[in-house]
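What follows is a short report on a single structure.
Removed from the display is one protein chain of the complex; every other protein chain stays in position.
The chains carry the letters A, B and C, assigned in the order they are written, with residues numbered from 1 in each.
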Amino acid sequence: MFTNKTRIRIHYALTDQMGVVYHGHYAQFYEIGRTEAFRSLGYIYKDIEAMGIILPVVDIHSKFLRPAKYDDLITVTTTLREIPLHHKIVFHSEIHNEQNELLNVGDVTLYFMQAAGMKKINMPDELKEKLKKYF
Amino acid sequence: MFTNKTRIRIHYALTDQMGVVYHGHYAQFYEIGRTEAFRSLGYIYKDIEAMGIILPVVDIHSKFLRPAKYDDLITVTTTLREIPLHHKIVFHSEIHNEQNELLNVGDVTLYFMQAAGMKKINMPDELKEKLKKYF
Amino acid sequence: MFTNKTRIRIHYALTDQMGVVYHGHYAQFYEIGRTEAFRSLGYIYKDIEAMGIILPVVDIHSKFLRPAKYDDLITVTTTLREIPLHHKIVFHSEIHNEQNELLNVGDVTLYFMQAAGMKKINMPDELKEKLKKYF
Partner (left out) sequence: MFTNKTRIRIHYALTDQMGVVYHGHYAQFYEIGRTEAFRSLGYIYKDIEAMGIILPVVDIHSKFLRPAKYDDLITVTTTLREIPLHHKIVFHSEIHNEQNELLNVGDVTLYFMQAAGMKKINMPDELKEKLKKYF
């Protein structure tokens, strides 16, 4: 299992008039979480794109348990539960506030694809190698 | 079954550097769709809030089939498949482009709650009455 | 003088916890306004980009007089006060609510540029021709 923790401070733009973070913004928190998870492996998502590989999101499932609020310092815990065998990678995200209350749970599925031609491809071997030590 | 169709023009702010609509923005499209669905029933969401009732989102499941692109005029079809019995309401959204290709499918679950005290409540009877003729 | 009016419905995502539209979102309203102004001339901004021309924003000045609120149907009035002589184009935007109160005034300056090489270019002659009848 490979896990990474990233912290995000909630700024005003993310709130809505219910006085909480707008539900649509959690997808950004998952994005930041998995980018930092890649970075902690020495893998910059920007470099993956420079190699002609893109990772479009194909499925998101979010559960909203408690609201995040303005100025909260939330922690996004991003977990890869298994090494992807083929083109599909699933990140599991849990978001907690500073009181360690679980606010939100999200599962995001992405595909590895060749940007040119938009063909599904397997996860690059180099990335698979880096992940192996965690499993 | 109660259904409403709403059209949204994709502006630049919604695109990302993959050249498509950023996946996190679809939650806004569902929101616009269900607001217009309420409006078509003569029910303004703003007025619901003024009555002290809020509808927080508790669950979203999105499937991304094809990307929406800049300047696309997308159609959000919002469907209520059953009259809510209690505090829970589920909207099913399908998003098509002008070529009538299905781009995205989303299911959004919200709870009817009393803003004061954050207590779950049943769907207001008046709204239930308005929905009855569709079922 | 060339003027276009476009209407935008404020959805929940645009509000913040002050109960009004977040100030940072007005740039999007100006963008929608000038895109629709171009469209009314028979000029689709998407087609300009397809010709290898981009229009980056180089300057924005916004004045916030009154807040826009959730569910407001605002009108963006976009005006071109003079035909651009060279690479620079300035759009003046005024935003009113349904009570015809002036909410916001914005001036947005953009440059016509060749995407390849990022070189400033003059406004395309074809667009200049279309504008002439308004001046």
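A few comments on the model shown:
The rule is simple: a contact is a pair of C-beta atoms (placed from the backbone, for glycine too) under 8 Å apart; a residue touches a chain by one contact, two chains touch by 3 or more.
Model, not experiment: these values are computed from the prediction.
Panel shows chain C; residues 18, 20, 23-25, 27-28, 31, 54, 56-64, 67 of it touch the chain omitted from the view. Residues 12-13, 15-20, 22, 24, 70 are the ones on chain B that touch the missing chain. Contacts to the hidden chain, counted on chain A, fall at residues 9, 11-13, 27-28, 31-32, 35, 44-46, 70-71.
As a convention for this text, only the chains that are shown with their structure count from here on.
Distance from the chain B centre to the chain C centre is 28 Å, each centre being the mean of its Cα atoms.
Centre to centre, using the average C-alpha position, chain A and chain B are separated by 24 Å. Listed for chain C are residues 12-13, 70, each touching two or more other chains.
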